[in-house]
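Here is the structure we will look at, set down as structure tokens.
Only one protein chain is missing from this complex, and each of the others stays in its spot.
By letter and in written order, the chains are A and B; residue numbering begins at 1 in each of them.
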Amino acid sequence: MSPDGSTALTVPQQPPTSSRLAGLARWPWIYTGSLVATGLAALAFLGMLGLFAVESLPVWRHAGLSYLSGIEWFFRVQRFGALPMIYGTLAVSAIALALAAPLGIASAVFVAEILPARLRIPAKTAIELLAGVPSVVYGLLGVILLRGWMQDVLAPFEPLSGDTLATAGVLLAVMILPTIVTLSEDALRSVPASQRQAARALGFNRGEAILRISLPQARSGLVAAVLLALGRALGETIAVFLVVGRQDNQWPDRLLSLEPLAAAGQTLTSKLGGSETHIAYGDPLHWAAMLGLALILLILVAGVTLAGSAVAGPSSGRAAPGKSVRHPDA
Amino acid sequence: MAGRSGHPSTLAQAYALTCALACALATPWVSAAAALKVNGSSTVTPVVTEAAEQLQGQGLSIQVDPAGGSSGGISALGDGRIDVAMSSRPLKASDHERFPGTDFRSVAIGYDAVALVVSRDVWEGGVRQLSREQLQGIYEGRIRRWSELGGPDRRIVFFNKEPGRGTWSMFAGWLYGDADKAPLVSFPEVGSNQETRSKVASTRGAISQLSAAWADGETVFALGLVEGDGEAIAPTSENVTTDRYPIRRPLLLITNGAPDGAASTLVDFLLGTQGQSLVEKHGYLKVAAPPTAAAH
Partner (left out) sequence: MAEPALHRTPSSSRTVAPAAGSADPTATATAPPRPVLEAYGLSVHSRERTILRSIDLVVEPNRVLGIIGPSGVGKSTLLRCLNRMTDLIPGLRVTGEVLWHGRSIHDRGIDPDALRARVGMIFQQPVVFPGSILANIVFGARRVLGLGKRRWHETAERVLREVSLWDEVHDRLDQAANELSVGQQQRLCLARTLALDPEVVLMDEPTSALDPASTEAIEHLIQRLRQTRSVVLVTHDLDQARRVTDAVACLCLQDGAGQLVEQACCAEVFANPDCRAVAEDIADPNPSIHGPATHNQGARPS
């Protein structure tokens, strides 16, 4: 009913229901289509997981749990131990995060809070261009520029060459930095300006407003950004492949020491990205061992991605404080 | 196609959804065109790639991919995934055993030598040749510094070729009589010739196995090999042609059964004058005698 009481202009509508599904019934194709697509995606992932699990069964039967805990990989005598590669993957990703997370969040703070508005767009564009650079380009830059420099930097540890776990970690840090900056900047900007304004009006200076208002309120978005960047780091192949050294059986004597990081190593992705996969194809056990590596990697990345979504999820639905208003009561 | 209320009409949505699904499903089929698939050794690849480009003018579609090295190519051929395998090592008994149903036919279209190359600082530090025993010592980790070999006092940085590479098989075969008898070692690995040369050139004290055609004498330097009490034999083209240089390998095209159709055209082209000049152009050695496809 329009204000003057006439009904001439109203569009006939279905009776309002409280169910969103009922509303979607007006668009059957979208409903069916999105259901099918979602189902397919979920099935595809579970199917992949199942496929790798089944195809890698021979190596699980052959080596049992020592496949995960063994530290020797000599395929020619059918010894398959993935632990050094799991260590390599985790070490390289940890280095990348340790370097990129603080720097990325600090840059995001700078872009979101300090940079004047007219410089924000160019800065964001530049960062997003960096995020779009293909991995292989980063890998080649790593080979050309980073290896020599890292060998000098790591001189106290006397690495044989510039191909080390640390080199791969540094290269990965550069690669995931734009991701962290972009996502963190979005998280910071989603904190309402009224919050910062209210803090400033209380006498907080700019730095305190960032520390006490922006960062804490953006926390779940920042954690999600870091986790998603970690997921990318875990799965990065080409760039790591070119600079990590690809030396098998590098298991550190002491787990948390720095020296093994200054030596060549092997990650799950650098092993899978190498030519051993092609050699393995003819040999069922060797092939199963390679697929087992893929399975481990898949589970690692899926776990981190799920964690990232879980952290980001709840916050996107919460009402921003200061805006959450109930109906007035006495 | 806005409907009455401004949203896309049901028909438009159906159409869009169908298109999207069709594109997603069609993608695998689109890429599986009827091209001749050639995989294998990165040593042979440049020659075959250029041959393929020249044959494209005659209407042939040839896909050349160096993925997997010689062993990878042979495996793929045995599995029926490709039409022609490129290999820089001869077929082994184990290849026949693994693929009993495949009738491997190989044709040599040229020859290459595997050189042991070192970085500039090692070469200029006085190391110009190595014996088989010395190389065994390096490979087994018993010899660790160049000073033990008459060179500078620096650690030996051995980049091992990926085990699937023909280069590695030839090297290990020469070093231990049979590649399968090589001990189990772990060194940093390098893959393609490009990567090998680049890493050896940019690392002090480095040594690795490299296709002789790639040893340019400017960034990396090929050592002479000493066998027994013999003199050092450098991998010059004369030494390789006359079979004095011990690590020589054939460049093979391998098919399942006698080559026919597009594969046959490719083989004939490469054995002809134009093809052989390509082989030479890429730094390899021509085939000496007229070609006959032989089963090994």
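Operating definition for what follows: a residue touches a chain if its C-beta (ideal position, glycine included) is under 8 Å from a C-beta of that chain, and two chains touch if they have at least 3 such contacts.
Note that the coordinates shown come from a computational prediction; the quantities given were computed from them, not determined experimentally.
Chemist: Of the chains you can see, which ones touch the chain that is left out?
Modeler: The chain that is not shown is in contact with A.
Chemist: Would you mind spotting which of A:135, A:217 or A:247 touches the chain that isn't drawn?
Modeler: Candidates A:135, A:217 or A:247; residue touching the omitted chain: A:217.
Chemist: Decide which residue listed in A:116, A:132 or A:156 touches the omitted chain of the complex.
Modeler: Here the residue in touch with the unshown chain is A:116.
Chemist: When the complex is taken as a whole, what residues of chain A touch the one chain not shown?
Modeler: Residues 116-117, 194-195, 197-205, 208, 212-213, 216-217, 319, 321-330 of chain A touch the chain absent from view.
Following the convention adopted for this analysis, only the chains that are shown with their structure count from here on.
Chemist: Measuring from the mean C-alpha position of chain A to the mean C-alpha position of chain B, what distance in angstrom results?
Modeler: 35
Chemist: Flag every residue of chain B that touches chain A in the complex, lowest number first.
Modeler: That would be residues 4-5, 7, 10, 13-14, 17, 67-69, 71-72, 75-76, 78-79, 98-99, 155, 157, 162-165, 180, 184, 186-191, 195, 198-199, 202-203, 205-206 of chain B.
Chemist: Touching residues of chain A toward chain B in the complex: what are they?
Modeler: The touching residues are 11, 27-30, 33, 74-77, 143, 147-148, 151, 158, 160-163, 242, 245-250, 264, 274-276, 278-279, 281-283.
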